[in-house]
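Reviewing the structure listed below.
The complex appears here without one of its protein chains, the remainder shown in place.
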Amino acid sequence: MLEIVFFYIAATVALVATVMAMTRANAIHALIYLIVSLLAVAVIFFLIGAPFAAALEIVIYAGAIMVLFVFVIMMLNLGEKGDKQERQWLQPSIWAGPAVLSVVLLIELVMVISQTNGPVSVTAVSAKEVGLALFGPYVLAVEIASMLLLAGLVGSFHLGRRYLERDNLEKQGGQ
Amino acid sequence: MDGLNIPLNHILLVSSLLFAIGMLGLMIRRNIIFILMSLEVMLNAAALAFVAAGAHWGQPDGQVVFMLILTVAAAEVAVGLGLVLQVQKRFKTLDMDHANRMQG
Amino acid sequence: MSETIWLIPLIPLLSSVTLMLFGSRLKVSQIGILGVASVGIAALLTLLLAVEFMQNQQVIQLSLWIWMEVAGFAPGISFYFDGLTLVMMSVITGVGFLIHLFSTEFMERDPSYARYFAYLNMFVAAMLVLVMADNLLLLYLGWEGVGVCSYLLVGFWYQHNANGHAARKAFIVTRIGDTAMALGLLLLFTQLGTLDIQAMVGEANQTWQVGDTIPLIACLLLVCGAVGKSAQLPLHTWLPDAMAGPTPVSALIHAATMVTAGVYLIARTHGLFLLAPTAMTVVAVIGITTSLMAAFTALMQTDIKRILAYSTISQIGYMFLALGVGAWSAGIFHLMTHAFFKALLFLGSGAIIHCLHHEHNIFKMGGLRTRMPVTFWSFMIGSAALAALPMTSGFFSKDQILLQAYQLPDIGPGLWMAGLLGALLTAIYSFRLVFVVFFGKANTEPDKNTGWRMAVPLSVLCFLAMVGGWFMIPVSEVFPASDGSHPAHWVEYVSISVPIVGVLLAYFIFYSGRLKIDGLVNSTLGKSLGQFWFSGWGIDWLYDHLFVKPYYGLANMLKGEPVDAIYGLIVALNQTFNHWLSVAQSGRMRWYLASMVAGLILVITLAANLSVGVL
Partner (left out) sequence: MVMINLIVILLVGGLLAILSERISDTMPRKVAMGVVLVDLLYLLVCLSGMPDITQLQAPVASDSSSWLMHFKAGWIPAFGISIELALDGISLLMVLLTLVLGAIAISASWTDIVVRKGFFEANLLWSLAGVLGVFMSLDLMLFFLFWEVMLIPMYFMIAIWGHENRGYAAMKFFIFTQASGLLMLVSILALVAVNHGATGTWTFSYFDLLNTEMAEQTAHWIMLGFFIAFVVKLPGFPFHTWLPDAHTQAPTAGSVILAGILLKTGAYGLIRFAVPFFPEAALNFSYPAMWLGAAGVVYGAVLAFGQTDFKRLIAYSSVSHMGFVLLGIYAWNELALQGAVMQMVAHGFSTAALFMIAGSLQERLHTRDMREMSGLWQQMPRMGAVAMFFVVASLGLPGLGNFVAEFLVLLGLFQVNVWITVIAATGLITGAAYSLLLMQRSFQGEVNKKWADYGLADFGPREMLTMGVMMIALILLGIYPQPVLDAAQPVLQSLLELTATPALASAEAMQ
């Protein structure tokens, strides 16, 4: 019973926080709402018996990835001018059409989902089980994921390095 | 399994809502940073659906896929943010509508 | 000797190849000696052969190797030698030798001396192959070979576009005939299974009856070939233009030898023609029509070589008439005598042109009788023979033709009368030429006189043109004997007297001036008729508008490759689609996203409908 209540609270928090994140003009504000949303989702994970996923959600999503965002936003140094620009872009005329599309999609999804029923189990699936599955039947997926990460690593290194080099070149040109 | 447990379709509903919101964000924002954030929201929504499904059958597979999504998100953000820096450097703006030339 | 007849065409051929390869390194005298000697040796060998043949009358068949052997089609590189071949070979090598000798002086100053002799020798070789061939395919090789040599020699002075045009015209017009002839070959092989002339004729006599359609078609196709090569109606238009070549070439190729190849072809395959009487009538009618048409045209020409060219066409018309009426040996006899006197006339005109700064217009000549006596006498004798004055060579041969034509049932007398008209015209135009060029006021001074290398061939040919009529050509074994009956004596008397009348007319009109024709010529009708005749009956104009210009037009119209337009359509279609689709490719992220979502909605709708059954 308690779980159900917690679930609805967490769900509400997640949804509200996400809406807020999507509509903020200031990037840092949006980001913080997003972190809240992620944390709320982590709570849901915990409630439906996936504590390991919940932990990862907090550590990697809310922690690592969001911090990346923060760093980049800091590097970009958008400031007050950026906020004004964002507000100008968020006119109803711009979001009306997409909103209709999204709502239609949502309705469809809901109608499909409404066919399913039954509860989720409360017995937790432990990290050990996840690990066994990962390095058992899913070992190929792990390999692929590792390659993807490697590619991401190389890619971001490459992009970032060129960013710095260009910076240096421009500085030299300036002098 | 008593009827007091969380119903699966409610979780899926939350997931769908998150997804739709993320998609809306994707469509209405012009700033690349926000676009990336929207993507994160959508990925997260998908992950939620997987985990919920896994929990429904009491299997670890849902969480395995969640981890895969996590890796995808991480890689995507790493490259995406690298690109953001490049775009900002080149076009002096983060407006996607301005950076729409395919070449160059 | 009989085993070595292949040497006769080979020697000129080798000489030709030598001249082509090393001509630029040889001295002028060496070139001349090589060119003349090779034909001379061939002539000597022919002479030896003739002596041998006269003794034993033996037909020689010699196969060198099988040319190609496919599915029963096995023509050989093989030669056949009989009386007819001997006559042709004698003319080719004998007259050819004289003309080569003449050329050494005529072409002396030409920078392309070696090239000239290379072509000329090659022509002799090809012509010899033509007459010696045992099968029609080898004959066709010689046939086309002489065509190419003729093309090369007509266009010898290639720097002038007109010469090139004439050369191409000569080749292409004869090629039309040749192609028909090739089809004839195809038909004959398909029907008879061989192209060996003797075997083929034998087979034909067993397979077909007289008057069948297939031999008629085959013969008509062969006639097309003959008509093209021998410049008969309707394919005669190339010959007058072919006079663009050096004059000895005209003498050799366009008077004495190549143009008579058609006559030879028909004579050689007479066994087939006997099976197709209709084809023979066609030949006779073509012959006489051409003869008259050309004679009228010759009457009006002013270019000395064109007069002779039309006269050649006319005389070959007589030969065709002879073939058409079955006077085979008379036709070949006329071929030989014609070779003598026409070569003589051409060489004579060559001498005049050579000495008169390449002047061709007879009205700019005149009074040459005293200044070029050798040439004058050659022309006198040549013209006399051409006009068939009694006791000249031309008289004997033409007389035979006309008499045999007269004897043909139904159309015989008609042909004879037409032939007489032709003879009259021949006498008039040939002596018109003599009187205008050699008598009267001198208009152009000759700057040099003929040397011995020109005089000797002229003299020898004079002799031959005079006495050639007494030769007995050894073709009695080749052709079926004529019935030997003679027409009434008055026919003969008329035939003899007509040329004399013609000469007298020419004398009164063009020399003494006692017969005034100015009024007639200057009348409206006279003028237009004269113009009509002058233009060769407007046939050139007709062909130009009927075939040449439409072909050029067609080629011009298609030049841009209309088929490509179909593929162009495909390209255009693709571009249109590309245009449509690239509108969607706007480069705006949010537009892509929106369309992606729309697509997603669509897919989910479909998927849900199909698999789950909801919605």
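Order as written gives the chain letters A, B and C; numbering starts at 1 within each chain.
Please note the rule applied: contacts are C-beta pairs under 8 Å (C-beta built on N, C-alpha and C of every residue); 3 or more make two chains touch, one makes a residue touch a chain.
As the structure is a prediction and not an experimental result, all values here were calculated from the model.
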item: For the chain not depicted, the shown chains it touches; value: C
item: Among C:V148, C:L220 or C:L299, the residue in touch with the chain that has been omitted; value: C:V148
item: Which of C:T4, C:S29, C:T190 or C:N522 contacts the chain that the document leaves out; value: C:T190
item: Contact with the hidden chain (one of C:M472, C:A488 or C:V563); value: C:V563
item: Full-complex contact with the absent chain, from C:E105, C:D178, C:D241 or C:D399; value: C:D178
item: Residue ranges of subunit C at the interface with the undisplayed chain; value: 20, 24, 65-71, 73, 77, 115, 137, 140-141, 143-145, 148, 151-152, 155, 158-161, 164-165, 167-168, 171-172, 175-176, 178-179, 182-183, 186-187, 189-190, 551, 554-556, 558-559, 561, 563-564, 566-567
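Here, only the chains that are shown with their structure count from here on.
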item: Approximate Å spacing (C-alpha centroids) for the pair subunit B, subunit C; value: 92
item: Whole-Å gap between the CA centroids of subunit A and subunit B; value: 5
item: Rounded Å distance between subunit A and subunit C, as computed from the means of their C-alpha atoms; value: 96
item: Of all residues in subunit B, the ones touching two or more other chains; value: 23, 27-28, 30
item: Sequence positions of subunit A contacting 2 or more other chains; value: 98, 101-102, 105, 109
item: Contact set on subunit A toward subunit B in their complex; value: 1, 3-4, 7, 11, 14-15, 18-19, 21-22, 27, 30-31, 34, 37-38, 41, 44-45, 47-50, 52-53, 56-57, 60-61, 64-65, 68-69, 72-73, 75-76, 78, 82, 86, 89-90, 94-95, 98-99, 101-103, 105-106, 109-110, 113-114, 116-123, 125, 129-130, 132-134, 138, 141, 145, 148-149, 151-153, 155-156, 158-160, 162-163, 166-167
item: Subunit B - residues contacting subunit A, complex; value: 1, 3-14, 16-25, 27-31, 33-34, 36-38, 40-41, 44, 47-48, 51-52, 54-64, 66-68, 70-79, 81-86, 88-89, 94
item: Interfacial residue positions of subunit C with respect to subunit A in the complex; value: 590, 593-594, 597-598, 600-601, 604-605, 608, 612, 614-615
